[in-house]
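One chain of protein is taken out of this complex; the other chains stay put.
Order of writing sets the chain letters: A and B. Residues in each chain are counted from 1.
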Amino acid sequence: MTGNRAGAGPHAPVPRRGGHGPVNGRKLRAAAVMAGLATLAMLPFWVGTPYALELGITAALFAVLSTGLNLVYGYTGLLSFAQVGFFGIGGYASALLAVDAGWPMFAGALAGGLLATMFGILIGYTSLRLSRHAFAIVSLSFALLCLIVARDWVSLTRGPMGVPGLMAPTLAVRGLGDSDLARLDLNRPADFYGLMLAYAAIALALVHRLVGSRIGRAFVAIKLNQPVAESQGIDPLRHRLLAIGLSALLTGIAGGLYVFHLTITDPSVFDFYYTETMLIMVIIGGPGSFWGVLTASLLFSAVPDLLRFTTDLRMVLYGAVLIAAMLVFPGGFGGWIEARRAARSRRRMPA
Amino acid sequence: MEPGLLLQLLINGLALGVIYALIAMGLALIFGVLEIVNFAHGELYMLAAMAAYFVTSDLHTGYWVSIVLVTAGGFCLGVVLYELLLAPVAGRSFERSILLTLGLSMVLQNGAVFLLTTTPRMEITRYSYSTLVVGDLRLPVLRLNALGLALSAFAILYFVLHRTRSGKAMRGVAQNRAAALMVGIDPRAAARLAVAIGVGLSGLAGAALAPVYSVHPAMGFAFVFKAFAIIIIGGLGNVSGAALAAVMLGVLESLAGGFLPPAFVDALAFVLMILVLLLRPQGLFGRGVRV
Partner (left out) sequence: MTGTALTGTEGRPLFEVRGLTKRYYGLTAVADLGFTVPDGGIVGLIGPNGSGKSTTIDCISGFQAADEGRWFLGCRELSGRKPHVHALAGLARTFQTVRAYDAMSLLDNLATAAQAHDGLGWWQALRAGPRLLHAETEAAARARNLLDIVGLADHAESPAGILSYGQRKLLAIAATMMTRPRLVVLDEPVAGVNPTMIRRIETAIRALNESGAALLIVEHNIDFIMNLCRTVIVLEQGRKIAEGPPASIRENPRVLAAYLGGSPSAGADA
């Protein structure tokens, strides 16, 4: 799987991620991605059951969430528990703006994303001055603080009852006349699935572009060997804040959209369950492996439901997997592939 | 406000604070000696409380016996925990250890829910309904016991850390690992002891509080995040700093609870943590150790 892997950045002389082999290889991969997207887009027409669509929506959501965490932890090396906080802040902001100020969903979601970004930069800037350890703990406390505020600051967030009654808009598609296809009622699961898929595709494309660029290479340099990166003019704080800020933005917008699918936002949007699931996806997929994490997020969205585990048992399993991963294979699937590549290079070296 | 009420709040806060301190000190000790943030610390406290409940209700042991049993059990569990899980990742990246302990906490908490359900249980002991009344003050005997036990634990811990060889070895490793190695201190032994003591302290807290609060799988979760905030406020790795910060927080929470809605009481710890990070990042009492 030749993917966009941290540590295998752009090769000279092509600045865009060229991968291995001739240009044909790149075109082939792009075609494969397009085909995959098209297949996914057609999902509502093949398996239109509400259950399948729900799985699809969840998968698209977690693809964005786990890639956001991958950006911060996998590429930049910062363990962060704040992602769920950004998710919920986006959701609450979007919901409150819609219900109290009549804002449309898209504008609300964007505002939620920007608000999440502000918080991300704030907690990043204050704690990174101290250390990565402090950032981990502060990000954790931030997520918990969000939960407490959502639950207890009733005048701001409506407390445990949350903000119900969120109605997604109906979009009119010009030029297709008056048929059913011409109106996207985002309250319908099939159409909302299309929205989440489109958003996930855009968000992931943006992240892919970023990590394949020299900025992504700088992230990896900071993670691999910060003193060297600093001695070469790379500013670790600025880059870390960029990673945190971008992941907060994408996660916040995702939250701002998703709550309209739930039609309600309440404190459960800050549940630790999201954090645990995201972490599993990133660890198994391989921190710093774009495609690894994406694959893992799709797998872990679909499989547990299909296996029909109860939530507690699923979490016990996740916990056990996490322990095993940390003891035995901290690099995840992507890391295993990277290690094989390095071993092959080593074998090719002259004695 | 009347001095009687103030005194009552103070004493309540003190009782709360020493419990925070038991948990936070264990966390600080483990971080100081191993540089590991033990995510599962709250769950270990919960396990201890569960064990105390079952020991008293199913095995019909007495209150004091249960305390001794569970604390000793916690100590042994700490050794096992270190050898099986923590020793392999102790030298590695900090992220690995935090994720490992997170995994452990997930297994413990959700396992407890799966096996024991979320129904809260109440441990009944012979002190359960006793209250000491001194003038206007009402002092539940169980809380007094907990306070006394905690203070004894502090005294013992202080003695161990400052007067015994093993204790000094732990402090040495915490302050400067390389130097400690050079003078022949065995870091593994120091680490093992630190984890044993840390888990033992949680065990004591769990056993002492099982009859006070209701026992349910999520009880550790709430404490552990406050414990994280406490060790940042006190200074990462600073054991006595953690104790002082914990007691201060307990008292502040108790006082605040008299005036503010409960929501703000919970958030107090985190607000204080953020203030400390902004104004005095090394903690109120300084980093006892490297970070």
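FYI, a residue touches a chain if its C-beta (ideal position, glycine included) is under 8 Å from a C-beta of that chain, and two chains touch if they have at least 3 such contacts.
All of these numbers come straight from a predicted model, not from anything done at the bench.
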**OP:** Taking the whole complex into account, name the chains on display that the unshown chain touches.
**Re:** A
Subject >> Sole residue of A:R29, A:R188 or A:R209 that reaches the chain not shown, by the stated touch rule >> reply: A:R209
Original post:
Among A:A101, A:V154, A:L224 or A:A324, which residue is in contact with the omitted chain in the full complex?
Top reply: A:L224
**OP:** Name, in rising order, the residues on chain A that touch the hidden chain in the full complex.
**Re:** 6-16, 209-210, 213-215, 217-218, 220-221, 224-225, 227-236, 242, 338, 341-342, 345-346, 348-350
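FYI, only the chains that are shown with their structure count from here on.
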Subject >> chain B contact footprint on chain A (complex, rising order) >> reply: 73, 77, 79, 126-127, 129-134, 136-138, 140-142, 144-145, 148-149, 151-154, 276, 279, 283, 310-313, 315-316, 318-323, 325-327, 330
Subject >> Residue numbers on chain B that touch chain A, as the complex places them >> reply: 37, 85, 88-89, 92-100, 102-111, 113-114, 225, 228-229, 232, 236, 261-264, 266-267, 270, 273-274, 277-278, 281-282, 291
